[in-house]
Structure formats: C-alpha cells, structure tokens
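A protein chain is absent from this complex, but the other protein chains hold their places.
In order of appearance the chains are A, B, C, D and E, and numbering begins at 1 in each one.
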Amino acid sequence: MVTYFSEIISGLWSLVLGLSVTFVEFIRPNVTVQYPYEKLEMPERFRGHIQLIGDEEGRPNCIVCMMCQRACPSGCISLSGKKEEGQKKKTLNSYILDFTTCSLCGSCVESCNFNALEYSKEYNLASTRKEDFIIDLLKRLEEQNS
Amino acid sequence: MSVPIRLQPDETFILNVGPQHPATHGVLRVKMEMDGEYIVSAETVIGYIHRMHEKMGEIKTYPQFYMNLSRMDYLGALGYSHGHVLLIEKAAGIEVPERAEYIRAITVELNRIASHLFWFGAFVMDLGGFSPLMYALQDREYILDMLERITGSRLTYSYYRFGGLYNDIDDQFIESVKKFIPRMRKSLKKYHKLVTGNIIFRKRLEGNAILSKETCRKYGASSAVARGSGINYDVRRNEPYSVYPEFNFDIPVYHECDSMARYKVRMDEIEQSLRIIEQGIAKLPDGPIMPKKAPKIIKPPKGDYYQAVETARGNFGIRLVSDGTKNPYRLKLRSPTYSNMHLFDETCTGLLIMDALAFMGSLDLVIPEIDR
Amino acid sequence: MNVPLPNADHLVGIVFLIMIGLTITGGVIACNANRLVRAVAGLVVCFVGVAGLYYFLNSPFIAMMQMLIYVGAVAVTISFAIMFAAPEESKKHGPPGTLAGPFGLITAGLLFGGFTLLALKTDWQVHAKINDGSVETMGKLLLTEYAMVFELISIVLLTAIIGALIIARRGRSS
Amino acid sequence: MELTLLNVVIAVTIAIGFAALNAAYLVWAERRGAGRIQNRPGPNINGPLGLLQPPLDGIKLMAKQLIIPGGADKALFIAAPVLAMAPAIVSFVTLPFSDTIIAHNLNIGVLAIFAFASLGGISLLFAGWSSRNKYAVMSSVRAVSQAIAYEIPMLVTVITVVLITGTMNLMEIVEAQKGGIWNWYFFPFTSGLYNPLMTMSFLIFFICALAETNRAPFDLGEAESELVAGFHTEYGSMGFGLFFMGEYANIVIGSCLTTLLFLGGWDAPLPVLSFIPGVVWFLIKIYLIIATIIWIRWTFPRTTIYGLLNLSWKILIPLSLFNLLLTAGLLKVV
Amino acid sequence: MIVEKTRKALEALFPQPEQEESSAEKIEPSEQEEAEQKEETPRQNGIIERDYSVHGYHLDVQVDPAQLYVAVKIIDELDYFIESITGVDWIKENQMEVIYDFSRYDFDLCRVVIRTRIDREDPKLPTITPIYAGANWHERETHDFFGIKFEGHPHLIPLLLPEDADFHPLLKDFKA
Partner (left out) sequence: MEILSLYNNLNTFLIIGALLFSMGVYGLVTRRTLIGMLIAAELILAGASINFMAFNRFTAPDPQVGQIFTLFIMAIAAAEAAIGLSIVVAIYRNYKSIDAEDLVELKG
C-alpha cells in the first residue's frame, strides 16, 4: 500500500520535473537559423564540389597531369587538354565534373600537386534536372573571374 | 510484458512493418505475424539499400576506398574510418604519429557522442516524446559544427588517412571542445530530468524485451545491447587499440537485460566519452599529423589481417585478405548492427507491437550500416 | 406568398419527423444491410433516432442514457465482435433458406398490422398529467419502490460481465 | 421546449464557427507552442506571426483529392469523419460560456455531453474498419478500448461533483462554485465541504479528459511510430481535416468541462475582479487548460496500452471511487 | 590462458598432432617471408598461432569441411561468440574458403579464425545454425555473395540481394 502511493507520488513528481524542463526551454530564445532569410557562413574547410583555381590572369593552374582523374574512385572527373605551340605546359580545354556520382571524398584535391583544385563553398545543390549536375568547371572559373 | 501464446493457426495475420514505416528509421522491413497486438513471429527483411561495399573494396585501390567507410554509417562515420585506417596501417606497417592518434581518439569520441545523442532523440521519439529529439539535435549540431570546421563535412567525414589525418586541428577547435564538455554535462542532467526519470518512460522500458547473456553470445551482439545484458565487453578495453590504453574511463554495464539497461548504458557512455575527450585534450602532444614517409601507393604484404574497433554501434570488425597488390583481394566488413538486428526476430516473439518497436529503437539501428 | 414562415412549433414538428426518419431508415438498414458493419451503423442511426423520440416524450434523461448505453456501449461491443468473428462476413449474406425471406416478411407484416390495428382501435385513456422528466423523482423511485429491481439489475450486470469474461477468455497466461 | 428557429440557427452557427475557429487556431497554437518548447519558431512565415497558416492549411486540405482506398467500405468511410465532427459541434450547444451565453440550457447538460461524446468512439471504429488497413483497425480498437476504460473514472468524478451540487445542470454547477477561487471544486475550502481529495479528483478528471480526447501521452490511437497514423492512415483531404478538427473540438470541450466542473466556470478568481465579464474569465481558463494540454503533449513520451489500462483500472478508478464514497460521507455528516 | 586451452581443445581434431603442430610452430616465429613461402603450397589443415599485433587474431585453424561442425561445437563450449562468417574466392586454386570469426566477451582475449576450403564447382558446407543461432544471417549473406550452400540451413534465401537474384557478386569471375 505504501509503495502504491509512493509510486503515484514519485511518478507525478517526475512528470512535474519534466514539465519544468520544457517550461524552461519554452522561455529560452530560438536557436534555429531561418534559412532562406538568413544564411550561415560556410567554414573554411567546407567541402563543396571542386572548382579550379586560377592564377592572377584567370587562367587555370591545371597542367592536365590527369592525377585527379586517376585518383577519383567514382570516375566523375573527365578533363582534356592539349599542348599548344610555344608553351611549355599543356593547357586545359575542358574540365567536366559529373557531380551525380561524386561522393565529395576529396581525393582529387589531395592528389593535385599543382594547386589547381579546391573545394567550393557551394551548398545550394538542388535541381530537378540531372544535367544541372554535370558541371563545367572551366566555365565556372571564367564566370568567377568576370 | 511478454506473454506466452498458444497458437491457433488461422487467428493470426501478417503485418508488414516497413519498408516505409516511421519506426524503422530507414528502409527496413519486418514481416510480423500478429495475434491481435501480440507478435507471434517476426522476420526481418533487410537489403533495401545494399550497396555492395565489399565489392567496391575489391575494385578500388586502398586510398580510393576510405570514403566508403563513412558512407556505411552516417551517424558515427569516424569510428568506421578509424577501423579501416588502423587495419591498413597494421597491414602495411605504417607508423602513425602520436598526435594523429590522439586527434583520432578525440574526434571518434565526439562522433560517438553525436551518434548517441541522435539515437537518444530518435529513441524517445519512437516512444512518442518529440521534444528530447530537438534538444539532442541542438547538442549534436554543436558537435557537427566543430567537426565540420575540422573535417569540412558534417556527416560523411573522410578525415583519416593512412598514417595520419587529412588536416590538423586548431586552437579554436580545442577551445570549442573545452566549452562543449561542461555544456554536454549540463544537457545530460537535463535529459535525465526530462526523460530518464519520467515515470511513463520508465514504465515502458523496464522489463521490456529481456535479452539473456546467452542470446547475446549466440548472436554476437555488442555495444549497449551486450553491455545492457551484463556483458562487460568493449573493444576499447578488451582489445585495446590506438591510444585508448592511455585513457582512464569506465565501461558502463547494467545487468537488467531490458531496454532501460540499454538506454542507461548509452547515456553513461556519453559521460565516459566526455571523460576521454577531456583527457585527450589535456594529453594532446605536439608533432606532425602525418608520418614523414607516408607511402603513396599502399601494398600490404600477402596474408590476412583483422581489426576490430568499438564504434558508436558496437564491435566493428574489418578483415582484409591481401594478395600483395594495390587492390584488396577481399575486404569483409563486419557491422555491429547486423548482429544486433538479428536478435530482433527471436526476441520480439510474444511482445506487443509497441514494445517490440521500443526494443527496436533500443538496438540503435542504422540501416545503411546493416545493409552495407 | 402565403407559405407561412415556420414558427417554433413547426420546427419542433420537423425535428420530430427527422427523428422518425432516422429511426426507420436506421432500422431498415440494420435488418437488411449485407455487411454486418453497416447493420451496426444502421443500428446506431436508429438508436439516435429513438433517443430523439424519447426526448420528445419529455424524458431527456432517458434519451441521453439511450445514446450513452446503446451507441457508446452496445454498438461498440457489437462492432468489436464483428471485427473479431466475421472478417469475411460479406460473403455470407443472401437469402438463407428458400422460405426464410418471405416467411419473415409475412410474419413481420402480420405483426406490424396487428399491433397497428391494436393501437388504433383501442381507445387509450390519455391522461392530462405529463411527467416532468425529472431525474430526482426517478432516482428516488429507483432507491425506494424499485430498489429490489435495481439491485437485481446490478447483479445481472455483474454476472454478465463475469460470464462474458469467462466465456470469451482464451487463457493467454495459462 | 422553447426552441425558436432563430435561436437554434444562431446557436448552431456560433457553435460551428467557434469549433472550427478553435480547431484551426489551436493547430497554430500547438505548432507555435511546440516550436517554442523546442527552441524554434514554428510557423511564422504566412502572415503576421504565421497567423495565416491555418486558413492556408485548410485551403490546401480542401483542394486535395479525396481518395477512397480500394476495397474500403465507401459509405462508412465517408460517414466516419462526419460522425467524428458532428457530436463535437452538437456538444457546444449545451455548453454555457457565461451566465447568459448559452444556446440551450439542458437540465442534464453533463450527461448530454457524455452522450454525444460516445458517438465519437463509434466513428473511430467505423473509420478504422472501413479503410481496410490493418494499422487503422488496430488503432481504432485501441482508441475505443481506451475511451471505454477512461469513461468510468471520468463519470465517477463527474458524479462526485454532481453529488456535491445536486444537479446535472452545468449552469447550476457553476453557480454553486461562485465567490472566488476558494469556492471552486478544484480545491474547496469553503462552500460547506472540506474535501481535500477534490484536487485529486480534478487531476483524475483532467487525465481522463486527456485520454478521452486521445491526446498525448495517451495518443495510442494515432501512435505514429507504431501505427503510422492510426485510424486516419487512409484519410486525406477534408476527411482528415474533419478528424483533425474533431480532435481539437474535443479538446476544447474537454477543457470547457474541466473549467465548468472544477474551476468555477466564468467565476472570477477573486470577487474584486468580477467587473471583468464572465466570458473573459471562462475563455482565459479554458485556454490555460488547453495550453497545459499542449505543454504536456510536447513533454512526455507515449504510454503503453497496458500502462494505460493499468493506470485506469488500478489507480484512477479506485481513487475516484474512494473520493466518491468520501464525498458522500462528508455530505451526510456536514 | 584461454589461447592454450582453446588450442588444446582444437588439437583433438587433428589426428597426427606432433608433427603438424611442430611444423606450424616453427613457421610462425619467422615473419612474413617464410609465411609467404608457405602460402605457395596449399596449406595443410591444422592450427597456427598467429602474431596478434600483425594479424589481429590469435589462432588460425584450418579444418576439413567435415570437421567444421565439431570444431565450432568446441568453440561454442568454450564460450566464444560469433563475429562473422565470410568467404574468399580463390579462383586460381579453384577453391572457395569460408572463414568463421570467433571472439570472446571476457578480458582473456583470444580471437579464433576457423577456415575451411571447399571445391569451387560444388560449394557445400554444413550449417552451424544449430550451434550459433546468429550464424543464420551470416550464412545467408555468404550464400548471397558466393553461392555457397549451407546444408541444413532453415531459410537459405537471399538476404541482402534482391529475392530473385541468381548471381553471386563477390565471385572473382562475376561481371556486373
């Protein structure tokens, strides 16, 4: 009989304690960020999809050594370049990132010895069309420069 | 409230829980034969998001594979990566700088807390309480923010490299970890006040789904499932790896064998992980994070190798059969939840459906990790 | 233009007609529906109608009890039993024997005719005194004059509960 | 019977309007409250403070297609939500909002509300049965057995109050509690009865009201983590909308009853404050209770079915019966 | 020590222990080079004690498929728990290897690997589900990936693969 009532009392007390916790939370300020209206700064090391790094004149640092293409586990990088006359290095013709299969592992960035690749801060990645994720990085670099 | 049932063959019906059911947290399907609200037998059907990681492991080279490990378990990714890098380092004989190991331990423990917090929230939500999830997510977001600053990613960190780390941590990270520890302790108190002591919660979990030691052994259960059944088993202690022998921490073990015991084990583990992080931050040595001569191409010698680690979900084992080339000959991933989930079929017989789903919640399931 | 606006009295009459309609439709559904669940639905409608009739007979208390007991308890119990015992009842409808349908119809018709004749032919002594429908007098009567019946009813109910438990028990825990 | 056409039309219109408005804005309040408890804002985009959210939700629900699952019992499937909503609205007719605002003062008001509420139970059964879904059937069986189990302690507590006042008329019950907070049956110091257990009765009634309206922590009928969405799993569009509105209307009725029976209805807590009209006090009280109900929902986990029945049969029924006997004894002595 | 105890118990399986064991002992201390040499010739059934810090397990037991059930029984009686079952496809030798991992819950650490080799053309093994109920899924998974038939298994249908799958993706000659 004593346990019966003590259980009721302690049970009720535990409920009151729970209510007090939520009440304290009720008067605490919001912690959420109202996303489309306010946006957070992405941290420095944020790994978005990759992008090319250009030099001062806006030309890509890439010398088409194909290391990134070889390092990629999912085969989502395809690039081509040709050696133009009079120049020592190859120049980049096209750099296509197939973001549909990319898993953002960063192997390409790590394998690059020429400081030609970096992560972008892009996180608004949603689209209804698959083609939007076949990204031409060279064009992107040009757009950034202009 | 398990009740033995005398069966009448045509009084039962089949209830198909999943693959899209709110309680299964993913695409898991349980075919339950029901007698009213009592479960007569259950058959778990998995494999809906099977991705054949093991075959990928055979096709890809060693460095190409490490990001797959963090895709296995999206909540406690670092633990799995840790197992992988430890195995390859052991097999290929790569020395790891001490600082890297410490940072690995700290981040793994942070990730373990994040995983346990998410489990806590989801578990209480399975039981119908919604707000604890939001509080747990607040604390988890804090951890994710810290880890994102360091690793660049919130869930699928590919942070560890063979021989060390991808990036060093900075002072700001250490500061935020130091700030995090008292905050988490305060939150834990709040959780215990809000959830653990709650009479409704206690009544639901105490005595629910008793798992005997013997059952755990026959199925190879680990993590809180085993420790809630009175088995003092934690790979960090039983089979020390990395820098865990340096730390002073306890393995919480409860002998009640019920869902409440499993819950308590995980909540206590958060506290223990905090202790490890505290010590890790205090003992953190200076030095490089990658060995001086880290091999570019990894070719472990012929033979087979095994490494077990304690992830947030339990005893994760990874076996490598190497033939001396740059691709593994065979890579076996032994996922802890696979064994824990397997228990479910046998144990939930005779339970009410709501108890069975509470039990399922207490197993801490991450479906991609079961399906691999 | 000379349709009179319905006044309060008319409204009462219309509500009464609605109640009669509910009762009869409910009754028809209850004894003719193919699916037993629909029969229960008909029964519920019928009972609501009957409760309305009781209200018109100056007994709101009984009307409410009718709703509470018949709709809230009896109908629910019957639906439970249907869900338990007759999952595929819809297959089992239809004329049972060759004679049951017509025979039932004739019996019912005869009964109805007889009762109606009886009701209409008899010269009922309508009293001017109308009950006040008050709960107090009824309560007093129940505990004084009809105390015995009241007690017996409680015993019957108790026995019914226990008996139902014993009959329907499966003995899970044994 | 002093029913006049105008009276009835106005009463029904106001009742429907009140129920619908309450249902809509209680959803808003619930979501905002839940948001605040969880440190997030809740719906705040549409309109000031998100106040346009409920009508927009309603429009969305109405614009949706009404899907009737194959194999469902069409007639019952459509009838069930109506049957769930209708008694809730009818109940408003007998609820007094102040000493003057009442549609129809029924002599047995308390009983009438319970009688109408019993229609709600059968609607859940029909909804579950007709939608041909195992989850729905299980949940409706749960919901009904729960409603039956909690009707007993609830009625017993109501009888306790009826015993004290000697009437089932809601107006008179409130009149009996007049004169300030110490006269309310929530904790009656005065009014000739010194029953300290009335607080407990109040709690019992409140718990039962939660259970009867299928609210958390007793929302077993729609336990979304077990039974997907319970008896309205198959309902979309306005069918779901009606269930939803019915649920909130039931909450309002439950809190109105709690206020009338235990919190003095429209009586001001202190006689000094009685210059404020009774309706205001009444509304303040019912919304406080509704706020508590929302608060409770977002705090506690759900009970189990056996925990629920244990609570009813082992705790609530004995205690409420004990209080009934005690009150009867006190009435005899005092 | 449990390693010794397990070893003793398992040695009963191999009738000519003296010679077998000593040869195995001799090989072990010498490191990888010799081990590699050994791998060239098909390995004899028997027990090898492995260096834990290199391989991650203590006892490496190779048994005949017919002995498997008995070996697992011994392991079970010594209170080991099952970790995993997996296969390896040695296509060059036209053989299939099935590996059973066992470990212990107590602090007396000992990991035991039981391996057995079967013919690749007709892969059949007795099931161990009567001993370890938890082997059920592991065996089903191995059946999925390698097509190894576990005779006596109660429910040998695809687990991770689609239910109508008739391919075995981890075979080395599998082409997607």
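Criterion: a residue touches a chain if its C-beta (ideal position, glycine included) is under 8 Å from a C-beta of that chain, and two chains touch if they have at least 3 such contacts.
It should be emphasised that the depicted structure is a prediction, and the values quoted were computed from it without experimental measurement.
Seen across the whole complex, the unshown chain contacts chain C at 9-10, 12-14, 16-17, 20, 23-24, 27-28, 30-32, 36, 39-40, 43, 46-47, 50, 53-54, 56-59, 61-62, 65-66, 69-70, 73-74, 77-78, 80-82, 84-86, 89, 92-93, 95-96, 100-101, 103-105, 107-109, 111-112, 115-116, 119-120, 124-127, 129-133, 137-138, 141-142, 146, 149, 153, 156-157, 159-161, 163-165, 167-168, 170.
We take it that only the chains that are shown with their structure count from here on.
The chains that touch chain A as well as chain E are B.
Among the remaining chains, the Cα-based centre furthest from that of chain A is the centre of C.
With centres taken as mean Cα positions, chain B sits 25 Å from chain A.
For chain D, residues that reach two or more other chains under the stated contact definition are 37-40, 298-300. Under the contact definition stated at the top, the residues of chain B that touch 2 or more other chains are 131, 135, 138, 194-195, 198, 200. By the touch criterion given at the top, residues 46-47, 50, 52, 54-55, 58, 87, 90, 215-221, 226, 231-233, 237-239, 301-308, 315, 317, 319, 321, 329-330, 332, 334, 338-339, 342-343, 346, 371-372 of chain B touch chain E in their complex.
Interface of chain B with chain D (complex): residues 1, 13, 15, 21-23, 37, 124-131, 134-135, 138, 194-195, 198, 200-201, 203-204, 352-355, 357. For chain A in complex with chain B, the touching residues are 7, 10-12, 14-15, 17-18, 20-22, 25, 31, 43-47, 71-73, 103-107, 110, 119.
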